[in-house]
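The complex appears here minus one protein chain, its other protein chains still in place.
In this document, chain identifiers A, B, C, D, E, F, G, H and I correspond to the written order of the chains, with residue numbering beginning at 1 in each.
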Amino acid sequence: MANAQAVVPTVGKSAFSELPPIFAQLSEAKARKGLTFDQIAKAIGKDEVWVAAAFYGQAKMSPEEIASIAKVLEIDEGAIHATVGAHWFPNRSLGTAIPSDPVVYRLYEGVMVYGQPIKAVIHEKFGDGIMSMIDCRVTIDRKPDPKGDRVLLTFDGKFLPYITW
Amino acid sequence: MANAQAVVPTVGKSAFSELPPIFAQLSEAKARKGLTFDQIAKAIGKDEVWVAAAFYGQAKMSPEEIASIAKVLEIDEGAIHATVGAHWFPNRSLGTAIPSDPVVYRLYEGVMVYGQPIKAVIHEKFGDGIMSMIDCRVTIDRKPDPKGDRVLLTFDGKFLPYITW
Amino acid sequence: MANAQAVVPTVGKSAFSELPPIFAQLSEAKARKGLTFDQIAKAIGKDEVWVAAAFYGQAKMSPEEIASIAKVLEIDEGAIHATVGAHWFPNRSLGTAIPSDPVVYRLYEGVMVYGQPIKAVIHEKFGDGIMSMIDCRVTIDRKPDPKGDRVLLTFDGKFLPYITW
Amino acid sequence: MANAQAVVPTVGKSAFSELPPIFAQLSEAKARKGLTFDQIAKAIGKDEVWVAAAFYGQAKMSPEEIASIAKVLEIDEGAIHATVGAHWFPNRSLGTAIPSDPVVYRLYEGVMVYGQPIKAVIHEKFGDGIMSMIDCRVTIDRKPDPKGDRVLLTFDGKFLPYITW
Amino acid sequence: MANAQAVVPTVGKSAFSELPPIFAQLSEAKARKGLTFDQIAKAIGKDEVWVAAAFYGQAKMSPEEIASIAKVLEIDEGAIHATVGAHWFPNRSLGTAIPSDPVVYRLYEGVMVYGQPIKAVIHEKFGDGIMSMIDCRVTIDRKPDPKGDRVLLTFDGKFLPYITW
Amino acid sequence: MANAQAVVPTVGKSAFSELPPIFAQLSEAKARKGLTFDQIAKAIGKDEVWVAAAFYGQAKMSPEEIASIAKVLEIDEGAIHATVGAHWFPNRSLGTAIPSDPVVYRLYEGVMVYGQPIKAVIHEKFGDGIMSMIDCRVTIDRKPDPKGDRVLLTFDGKFLPYITW
Amino acid sequence: MANAQAVVPTVGKSAFSELPPIFAQLSEAKARKGLTFDQIAKAIGKDEVWVAAAFYGQAKMSPEEIASIAKVLEIDEGAIHATVGAHWFPNRSLGTAIPSDPVVYRLYEGVMVYGQPIKAVIHEKFGDGIMSMIDCRVTIDRKPDPKGDRVLLTFDGKFLPYITW
Amino acid sequence: MANAQAVVPTVGKSAFSELPPIFAQLSEAKARKGLTFDQIAKAIGKDEVWVAAAFYGQAKMSPEEIASIAKVLEIDEGAIHATVGAHWFPNRSLGTAIPSDPVVYRLYEGVMVYGQPIKAVIHEKFGDGIMSMIDCRVTIDRKPDPKGDRVLLTFDGKFLPYITW
Amino acid sequence: MANAQAVVPTVGKSAFSELPPIFAQLSEAKARKGLTFDQIAKAIGKDEVWVAAAFYGQAKMSPEEIASIAKVLEIDEGAIHATVGAHWFPNRSLGTAIPSDPVVYRLYEGVMVYGQPIKAVIHEKFGDGIMSMIDCRVTIDRKPDPKGDRVLLTFDGKFLPYITW
Partner (left out) sequence: MANAQAVVPTVGKSAFSELPPIFAQLSEAKARKGLTFDQIAKAIGKDEVWVAAAFYGQAKMSPEEIASIAKVLEIDEGAIHATVGAHWFPNRSLGTAIPSDPVVYRLYEGVMVYGQPIKAVIHEKFGDGIMSMIDCRVTIDRKPDPKGDRVLLTFDGKFLPYITW
């Protein structure tokens, strides 16, 4: 099984079907070039999860990022600007209430099983408020382990206290 | 606003209503003692998120852990063994498809927005498989930041490759 | 029809049924005293919508606010501290996906009809990000109008830009 | 990040897919001209949120408004009249029970968290009835704030008392 | 089969289970007195459908109406004032998305089958707007017919035009 | 705002998308001719709501009605017979559990708020049975009113008693 | 396994939990007497499926039928009249959208698999209309078969043609 | 209204949209030939409901049945074999949880109202088990009745006892 | 962790809440006796999964099985006969559309991921029909494996061919 090699992202059922067609073209270009998200990320000075989010229409690329990505993928920069450029803003989210792909479901299960405990600990550590999912960085690391390598998935989000008025 | 002081966990609408009554008693004892999950966790040698999970009926306490918790809370150990002891196994999960409390919803939103990108990066880094939510540690840290402290929420789960046959 | 007189809040079907019983007692005390949310709000230096939110278990009262409210309602302060005091955090939200009471449904309809246009204008005015519902003040004013008085409902929320990483 | 500059509205997944194609053309023309909703609104004497609603098929343009918009966008007026002219009436609403885009979800969360308190305060201030979402103006203002500018979202709707018979 | 005789209203599964208990008492008193909604309605000068709505917690009784109803039913007026009096406002609606009782389902089917045609005719006759369900009278008449008597169900609601701004 | 003038019916999102294409052609012909449903109805001796139902695929036209409608609209009668003629039967209903267009939602709200009271009054007036939505006429009238004209929506349906066996 | 012997009906999870308690008492009395629905049905001159429907609150018993049933079960007739007598009307239906008990699910599967074909054949044999579920008899017979006895489930319902107007 | 004449089956919204296109062609051929399901059934020695099920993709035709049907409809047998021949197996079911067409809904209502009573009587007559919907014949007969002809819908299914192990 | 020792079954949230109380008593007796399902099964000559099904109200115990179980658990046999004896039949199923406990969800995921492939292979091996879940044995075995023991879950169900008619 190829690990951390040059592969294109998982292109499943409806991942691109509700997005502007430019996103499918970005992924195809990435596949042709044999680049990983990590390689693109390093080339443009971003993290791979953010790059993947941008490739799935879940993050907004700035004009500079569009230019960098076009250069790395060796594709026409203008087409990206014209369709998902400065004037475009993502409609974020998967669009299905309960994700059914096993990889994504496990994340959902994490929320279902540990959601209430996480809420309790956040309140104990920070008070009344939430962890922002807007001012938030998501990163994934591979942690070697003799019993089987581990996925380190980290959400680093700003705490936002509830105001009163 | 009290941060990381001795407070009891958030006791909301239906957090305890579908659990054996012993769980409400554990939380009340914790409140009376003015202990945080972190203090209990340190006293019994576990992490605070796991302790919170156990207090919300989302994790199984071993007989030794029951004994330690009873000692820290100064409550009757026998009652815990009798109701949620060695013979008891949790029915895990929140029970609502889309969580609506804003703190828990943000976690769900994280899955909805970053689920597909995370899946893509996991496949790039590890191949075809999933991140286990069973062999998984969940931790929360407070990361000081002059622009507002941040919540560091980490899932550390074993990668499980799909087998073929 | 009594307008802005001393009345208790709408106590409908399940408004209090999933909350700690102290909330029903607060509303009953308010009814006995014949106080409006606005009168309580002025007495404790808060806005009436925030007070209503606190009375329906949707906001967290600080120990000082509990003391002030107990004094205004002439009820035992200790009982409030003991049940929904410093250690307690609300589990917010109505709990039904599509509200069916006509008053609340109209707000939902506002989101359904104007949600996409509001999103578009927020992006035009502020860029990629959201309007916070955590750092947000909600106020209601009566605007006299010869053709029928109008409800002025205002959400005053901080803009939070999406970060990249 | 471009604020209040000439940008086109957020064009997400299904924003235009269920609307007559003329709406996508209106937005494309707006993008080509580099106009904001506010600029169009000022040119035709309307508010920007209403213009955005009209561009997303959520409001009905009068023949005069169609003429004005066509003139501002420098596009063929006849095509608009022919497809969404005097004989056309919008089928309003987003079409999904629980919006999942984070910007729109925050509005929904506002209804879920503050819906019952808002209902209570409306009844206290106005009696038994509702706030109209038909005879209602929706406006958005940018309120400068040193800690981060704020979104002022206002619903100005007529109070409609329940009749008895 | 008893037609238009003194019977109490249909008391099905959860009709009263989510309402203040006073409503079950009103229906029991009505049954004991052997009064129809029509007889109560005539005695207090209202229509029978409105009275039925009030008895099922779907309409707000004024203090005068409470007094009249208590007199007709020969029950204690004070108990009604104390629980669902001037300070009380109904949380309206059945609470289930798709009604399953065959009588109520037929009404729902009427909306599903004729909803779009009714919308089209309202727009043709009145323009862009809605038929109010707040400023609306609902009446039921028995229309004799040799092939089987007919139910005449009428909604008489004010037309509310959409405003622009 | 044009009232009762020659306009075509509301052509919203999915009104025609799941119907045989002939229905969109009927509406386009109606629009070209500038005819209201009422004018077509008078020309063919039917009621306008029934005509609207037929145009939205919610009623079955007889061969004679097809002939009359084709004549009034000056379109080819054969194409209608060939596609939705004698051999064709409608698949009735909107297809969405909870209608979200505000005009149609108000009808749904009428069922949600007055459904149980209507059931109670029907049982009192007629006994155990239902109001037929099959042997039912639906009509809409404009009732002038100085405070704003009113919509008179009437369902005239046969009462069907439950049999026992 | 006891076939057609004196047994009480299946009393599962929530069969009686949302019904007036008298229904549980009827079933208990039936069990004590060791009577089948068929035996009760023959004693009172009705069919066993109708009797079962009445025992599960899905049919309305006339005063005479109440008297007969009370006599057969040797229980107090007055208690039945007082609670589900002439003034009472059933709120019919299972209350769950998709039944999950395997016996009831098979009936649902019959509708899902054969619903469209049945609709087509009804239209071919009868024209545009429906098969009434109000003027309908439901019967169950045991048909001996050497390969395993068969259940003959028959719905005998009046055809109701759609009217036009 | 044409009864039992040569008509094609109801071709509603999505009846054929999710099936292989050959099914729409079968129905068109049937319409051109002016044949009823009953006539086709008699010609090929099957029942009309089974034929209708086959035409809606709810039953599997054997190669011999394909040959017979092709002969009766005078269409190319090879095209049927090639697409839905011996190698093809139906994906049965309507695909919507709650059918909304009034004809099919009445069948669903029959399950909702009589499902529990039918279950009870099946258990009384047969013991613990189900009525098979696989080894089941569905037939429809027209039963003349001076008060209006009746639909006789019969399910003749094998009883399957639960095994223990 | 105790494997295959004397423990009682998982008693989670609502496992017993919708069942006759005798089931909770059976489980408590089992816990007091320290018996596994396997030990009870061996004592009464059944398989442990069937015994577990019976203890969760998902299978019907015969009078002989009730007697054996009462003897093994040393509890009063009469109480079981009286409540869930010969006259009682289970209302089977979990009652939630998508199970959320991780153990049960994995089984559901098995259906979601392998359902279509299993259907295809069953048709290839057996033709048009289903695998019975009524005439079906479910067994669980522990298969030792140096890399971690495995669960062998087997469904052994009769193939039922679709009949035609």
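To be clear about the criterion, contacts are C-beta pairs under 8 Å (C-beta built on N, C-alpha and C of every residue); 3 or more make two chains touch, one makes a residue touch a chain.
These numbers come from a predicted model, not from an experiment.
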Contact set of the excluded chain (shown chains only) = A, B, G, H, I
Ask   = With respect to the chain omitted from the figure, which of I:A24, I:A43 or I:M133 is a touching residue?
value = I:M133
Note = Contact with the hidden chain, among G:T83, G:S100 or G:T164, goes to G:S100
Message = What does the interface between chain G and the hidden chain look like in terms of residue numbers?
response = 98, 100, 102, 105, 109, 112-113
Query = What residue numbers in chain I mark contact with the hidden partner chain?
reply = 1-4, 7, 9-10, 15, 36-38, 48-49, 52-53, 55-56, 58, 92-94, 97-99, 101-104, 106-133, 136, 138, 140, 142-143, 145, 147-161
Message = What does the interface between chain H and the hidden chain look like in terms of residue numbers?
response = 18-20, 57, 62, 86-95, 97, 133-134
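We take it that only the chains that are shown with their structure count from here on.
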Task = Would you mind naming the chains that touch chain B and likewise touch chain E?
result = C, D
Inquiry  = Averaging over Cα atoms per chain, report the distance between chain C and chain F in Å.
reply    = 41
Query = Measuring from the mean C-alpha position of chain C to the mean C-alpha position of chain H, what distance in angstrom results?
reply = 55
Sequence positions of chain H contacting 2 or more other chains = 1-2, 7, 10, 15, 49, 98, 100-102, 109, 112-113, 119, 123, 128-130, 132, 136, 138, 160-161
Request  = Once you've mapped the touching chain pairs, tell me: line, ring, star, complete or other?
outcome  = other
Query = Among the chains present, which pairs are found to touch?
reply = A-B, A-C, A-D, A-I, B-C, B-D, B-I, C-D, C-E, C-F, D-E, D-F, E-F, E-G, E-H, F-G, F-H, G-H, G-I, H-I
